[in-house]
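Here's a slice of the assembly, chains where they normally sit.
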Amino acid sequence: MPDKSLLETFPTPEQAGDAPFVIEHVAEEFTSLCPVTGHPDFGEVTLRYTPRPAAAGGVCVELKSLKMYYQSFRDEGIFYEAVTNEIRNDLVRSMQPVWLQVTTSWRGRGGIRSVIACEHGDVPGHWRGR
Amino acid sequence: MPDKSLLETFPTPEQAGDAPFVIEHVAEEFTSLCPVTGHPDFGEVTLRYTPRPAAAGGVCVELKSLKMYYQSFRDEGIFYEAVTNEIRNDLVRSMQPVWLQVTTSWRGRGGIRSVIACEHGDVPGHWRGR
Amino acid sequence: MPDKSLLETFPTPEQAGDAPFVIEHVAEEFTSLCPVTGHPDFGEVTLRYTPRPAAAGGVCVELKSLKMYYQSFRDEGIFYEAVTNEIRNDLVRSMQPVWLQVTTSWRGRGGIRSVIACEHGDVPGHWRGR
């Protein structure tokens, strides 16, 4: 069962100057179950975000905890759109980032490949539209 | 014969916050007939859209019904441009989405590959131009 | 000899609503002759345009006639730049489209590959720059 308590964070590294940075984690091995047929779905989850700065108490998600969190969907019967929104919501709650983008890309089912993209905050234009 | 009654929808999943999301379905195995020669045409249909939110009664197209709808073109003699517009129109009527984009990409005929792109509503710039 | 009388058109398909559409034809097998050396040139011609709507008497170029028109350059000694402009001009005259873009991409000669791009009307930014 998706378990957001698995998510751990660490303080944003301090930066000289003012420029925010962008972090991208691409998890190529995501799997959950189709809630209708029970068959497994396989996809790739791309997370991009800009953390709040250290001075503002900003945090980043810890990589291994992110992996464990993703694995907690393994036995969950859940639609593509719900997976994507749930990951977005859990990560937004954990990090309160400046902006965040979650895109899931699913291997074909019945000859149709699907991508679901959702966002939080003001995603810079050059990171959108895949 | 293309049959839009095959299209089924489900309510847009609820989202925390305000960010709309984008759904893309790429059907790699589309076929119809050339209305002039009767020979089969083979193509790929890419659908992208943002559903209206749940609170506004928004709906999403159900994936298997979309597949069945696409299959209903199999014996239809129809031009590239008409296929693309008809799919757009039927999906707009079914879902009343915020915006929607249909792009068909056709394998070569006589050494010429073709792409037809049409839209509904205000498609964000970063999703256009393929 | 390039023969624009080969170009045939058909009325733009009617569309529900107001959104214009984009048509792309990529001819991978174009050949003409170098006017200086007489050696054959080989290239690819990409045409993109938005036809005027049906209500405004708009027309689209017919695919097979486009192929025959391109074949009429086979024995013509003509520079890259002139090929590209001539195709643009002939198609603009035939269709009076909203906008139109012709890009020719030529295989290497003397280790240099070339691309020539020209336009008519107000080409949307997301379709430019290849």
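Note that the chains are named A, B and C in the order they appear, and that numbering of residues resets to 1 at the start of each chain.
Rule of thumb we're sticking to: a residue touches a chain if its C-beta (ideal position, glycine included) is under 8 Å from a C-beta of that chain, and two chains touch if they have at least 3 such contacts.
Every value quoted in this text rests on a predicted model; they were computed, and no experiment measured them.
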(request) For this file, with 3 copies placed, note down how many copies the whole complex has. (result) 10
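In this section, only the chains that are shown with their structure count from here on.
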(request) Once you've mapped the touching chain pairs, tell me: line, ring, star, complete or other? (result) line
(request) Same or different, please, for the chain A to chain B contact, judged on whether over half of the interface numbers appear on both copies. (result) different
(message) Roughly how far is chain A from chain C, centre to centre by C-alpha average, rounded to an integer in Å?
(response) 43
(message) Quick check on chain A: which residues sit in contact with 2+ other chains?
(response) none
(message) Considering only the defined contacts, which chain B positions touch chain C in the complex?
(response) 79, 81-82, 84-85, 88-89, 92, 108-121, 125, 128-129
(request) Going by the contact rule at the top, pick out the chain B residues touching chain A in the complex. (result) 12-17, 19-29, 60, 63-64, 66-67, 124-127
